[in-house]
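One protein chain is absent from this view; the other protein chains keep their places.
What follows is chain A.
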Amino acid sequence: MLSRRSALAALAAPALPRLALAEGDARPSITVAVQKIANSNTLDIARENSNVGTRHFACYTEPLVDTDWITTLRPRAGLALRWERVDERRVEVALRPGVRFHNGDEMTAEDVAASFGPERLFGGEAGVAARVPPDVRAQGRAVFPGLSVEVLGRHRLRFVTGRPDPALDKRLGHRIGVVVSRRSLEEAESWLAWARRPVGTGPYRVAEFRPDNALILEAFDEYWGGRPPLRRIRFLEVPEVAARIAGLLSGEYDFACDIPPDQIAEIERSRGFEVQGGLIANHRFITFDKTHPQLADPRIRRALSLSIDRASIIEGLWAGRTEVPRGMQFPFYGGMYLEDWPQPRFGLAEARALVRAAGYKGETIPYRLLNNYYTAQTPTAQVLVEGWRAAGLNVQIQMRENWTQVLEAGPTRALRDWSSTVFIADPVSNMPSVWGRNGSHPATGEWRNEEAFAAVEALETEMDTGRRRAAMHRLLTILEQEDPAYAMLHQAANFTGKRRAIRWRAAQSFLMDFRPGNWDV
């Protein structure tokens, strides 16, 4: 029989505060509203190699080498306690003992070997390896070219590459290099079943995954890094930004991700809410198709870069919350960062002179554009076009629906937007995959430069830091000055709305860190 008291309690239950307290477990549960949980409907970051997947993967799976995403962006001990370079092709790793997977097994070198082997990344002809999808295999080969792993003991391994690799130790911190339970790979009824519930070592384990809807994680109390601060995390897919903000302000969500800069003031106008976040390890730039007749002359490409008023874009469209980098590199590269490399300049007079010298007669330069795929993409494009017009360049925006239409070869492909994210503290994180001989831009046929390819190869194989720095300098000189491949816009930024009472720091990445030490109320 339903009593009046229980009926009233049932009616009032939904109105209880968001941080529900479970009986016997005082830790809060939270809801994080995201635009998208996963593009591929899977949770293996090697398959879901995307910004949206980056948001949550580190909650349940961890890379072999950890990265301090909140402050220094430098590698630090995680599942690997120590790593030591043996020679130009080999790195030895000592694992942290006593680390448990979500299935209760202790992590050993065998699990790491399977995670970096055919069973998970590279695929094979038989057994578990035969189930690995072809695109995962390709991702594995692209990030860990020619890698093999030798087990030296229960907690010791050696990583070996086919050719000298100066960044091998750093690659061990790449996001697709997460460690998963070998037994879980072998026992899963299919690759998809495993990839929907990967068994890792993270502070939270996957409790439920409803594709295109919700991902529910529960605290894994045997986590090696201490008891997780949250009982439950629910990532909820809320595609509309207005709905995410409304849900945050109404108290349904504790976090709302992907907040556009023009909404920051609106959220912070409500007492009790704030927007966190800022620069992330991603560059936004405009790329050039130098096979287009109007862009064949490098002076036109230089003029396009010179006539970009980056300061106005950052102030007007980003609320001043991002900055212009010193070329396609990041300070956290450490010894590989060229601190004296100049920021791109704004110089309309110089741009006009270059346009005149190139004999440009006002022919149309098409600019293929997606509708705000990137934050503030369309308004940025409108500002750019006006700047180019002031320099005497006739650029016309052509809206496109998806990347296939943007990348399609043809007479209307000249300018387009692009961005590049780095995952490890070294230029090999993105330079080969974008500008190398087999990189994305040479693959589309928009830009090729043999000397640049040689510089990229030097970055990938040269062991001497001085010579690598020289190669990086040469590469940037070609890419940004001599034979421009792109015009840098700014560093990307990412913003997350949250309740002010929650003491939590956003990472310099899309990744959300809910480990012990980054949560308090």
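Here is the rule we go by: a contact is a pair of C-beta atoms (placed from the backbone, for glycine too) under 8 Å apart; a residue touches a chain by one contact, two chains touch by 3 or more; residues count from 1.
Criterion: contacts and distances are computed from a predicted model.
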Between "Heme exporter protein B", "histidine kinase", "ABC transporter permease" or "Zinc protease", choose the name on the UniProt record of the chain that's been left out. "ABC transporter permease"
Among A:G98, A:G127, A:G162 or A:P239, single out the residue that touches the unshown chain. A:P239
Identify the residue among A:S29, A:T67, A:S115 or A:Q139 that touches the chain left out of the display. A:Q139
Residue, one of A:S29, A:T42, A:T108 or A:N494, that touches the chain absent here: A:T42
For chain A, which residues reach the chain that was dropped from this view? 14-15, 39-42, 49-50, 133-135, 137-139, 141-142, 192, 210-214, 236-240, 242-243, 246-247, 249-252, 373, 401-405, 407, 418-421, 433, 438-440, 443
